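Report on the structure given below.
Omission of a single protein chain aside, the complex is shown with its protein chains in their original locations.
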Amino acid sequence: VHVITLTTDFGAQDWFVGTMKGVVLGINPCATIVDITHEIPTGDIRTGALALGASFRFFPKGTVHVAVVDPGVGSARTAIAVQTKNYFFVGPDNGVLSFALAGEKIKAVHRLENKKFFLKEVSHTFHGRDIFSPVAAHLTRGVPIRKLGPPEKGYVKLHWPAPKQTDRVIQGEIIYLDHFGNAITNLPNHLLTRVDATRSLSIGRKTLCSIKAFYQAVPKGKPVAVPGSAGFLEIAVNDDSAAKVLRLKLGSVVTMTVR
Amino acid sequence: VHVITLTTDFGAQDWFVGTMKGVVLGINPCATIVDITHEIPTGDIRTGALALGASFRFFPKGTVHVAVVDPGVGSARTAIAVQTKNYFFVGPDNGVLSFALAGEKIKAVHRLENKKFFLKEVSHTFHGRDIFSPVAAHLTRGVPIRKLGPPEKGYVKLHWPAPKQTDRVIQGEIIYLDHFGNAITNLPNHLLTRVDATRSLSIGRKTLCSIKAFYQAVPKGKPVAVPGSAGFLEIAVNDDSAAKVLRLKLGSVVTMTVR
Partner (left out) sequence: VHVITLTTDFGAQDWFVGTMKGVVLGINPCATIVDITHEIPTGDIRTGALALGASFRFFPKGTVHVAVVDPGVGSARTAIAVQTKNYFFVGPDNGVLSFALAGEKIKAVHRLENKKFFLKEVSHTFHGRDIFSPVAAHLTRGVPIRKLGPPEKGYVKLHWPAPKQTDRVIQGEIIYLDHFGNAITNLPNHLLTRVDATRSLSIGRKTLCSIKAFYQAVPKGKPVAVPGSAGFLEIAVNDDSAAKVLRLKLGSVVTMTVR
């Protein structure tokens, strides 16, 4: 397998992402490069971590996942590669890899210091092109991770906002708003194995009555909570944007109550 | 050929499209995946059908075209695969495939019901990842369409707004506004084989004088109608957006008159 994925905050306007791909293909012409997204909000490490965490496990074993949300580029922050049971991960050691890594069995963490696997000239502002892309390409060609630099004991972990559970109430929050205006919460779907009419969901003081299996289970324009495809409860509005209609924001508190 | 195309309303912000590609590559590492567009307006089945209809025939024989504009995801709506003389098509049976299929010789239509060709866990909100991508990948590997599920006699067809023709007047409408602000009408180019000064084009009460071969045939800022690359008459403004300058909207009436 020669798959490399890219998750960045580089946007679509500039030549940055294309240039990274050119570097990869110069080292491994057989690489298949997949964009996860380049629309992570500028410098938003946490959202980058979420995007990678929600998608990495759908790729074939051996895939090299590269995440570059890197406001500290050029500074003393460390860059790392991580080998897990199933994948490789490459990026700055600022937490952007941590939600994905939390679900994987870690086999090795190495700092990226061996300049042999970088471009010859390394800028201080575009390590995506000069360090992360060539390192990822070399990994797909079978370079052992230990050759990239000295081992590290760990990596920076972002705080995961675990839901707070009491007897009859589980309190969570909105962790992501998607393109459709659906709001992904931090309440895992498995809390809902006993989905039934005895549960209700509230956002602030507003009660959302329905937890259903799919969007169209409620009339158009009505809110609904569904077990989401990322593994977490999602709040949606059938045929509309829940973010707009319900004025949801990142961090909005969501409460699930057993009546 | 192992080409799969994707036409969706998923946008660029999230990890959805990338995840679909991961699923495809896990089943067929040799697949070449091409984005047609992911910027179909949310739930706009008709625009999805137009985009696919305007592009599918430029792909090599055997290409598997996947279209996911699917507001009914998770509900009882059917999912289908269609084999035509030249291509395969995969998507919800809501009409999104129908404009493309109208130009093809249909050989088989099958419902997607054989879970062997789905991901192991199927969500109720992301069939693009869990059903359509794996099915498309299996088709590129040579799985016969009949193995995907029971045959269907037909598929949902969207209404195509045919132009109304009388002796000296052809009345059509604007069916698409592109990135440049060019307005694509439903008036086929072949109506223009006898393009000459004796014809004029009107939008509402406003007469557009010129039907020309290309945009720069009129001065900058001036409107022009040209035979478009999608097979239909397009209304443009040289070096500007016709949509803005002429305040064009989807459904605006366009009248072609032989003087």
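Every chain is named by a letter (A and B) in the order it is written, and numbering of its residues begins at 1.
The rule we apply is simple: a contact is a pair of C-beta atoms (placed from the backbone, for glycine too) under 8 Å apart; a residue touches a chain by one contact, two chains touch by 3 or more.
Quick caveat: nothing in here was measured; it's all calculated off a predicted structure.
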| item | value |
| --- | --- |
| Contact residue for the chain not shown (choose from A:F10, A:F118 or A:F132) | A:F10 |
| Touching residue (missing chain; options A:R46, A:H65, A:H110 or A:R129) | A:R129 |
| On subunit A, residues whose C-beta touches the chain left out of the figure | 10-19, 21-23, 25-26, 29, 33, 42-43, 71-75, 123-126, 129-130 |
| Hidden partner interface residues of subunit B, rising order | 1, 3, 5, 7, 12, 32, 34-39, 51-52, 54-55, 58-60, 63, 178-180, 213-217, 226-229, 234, 239, 241 |
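Operating definition for what follows: only the chains that are shown with their structure count from here on.
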| item | value |
| --- | --- |
| Distance from the mean Cα position of subunit B to that of subunit A, given in whole angstrom | 31 |
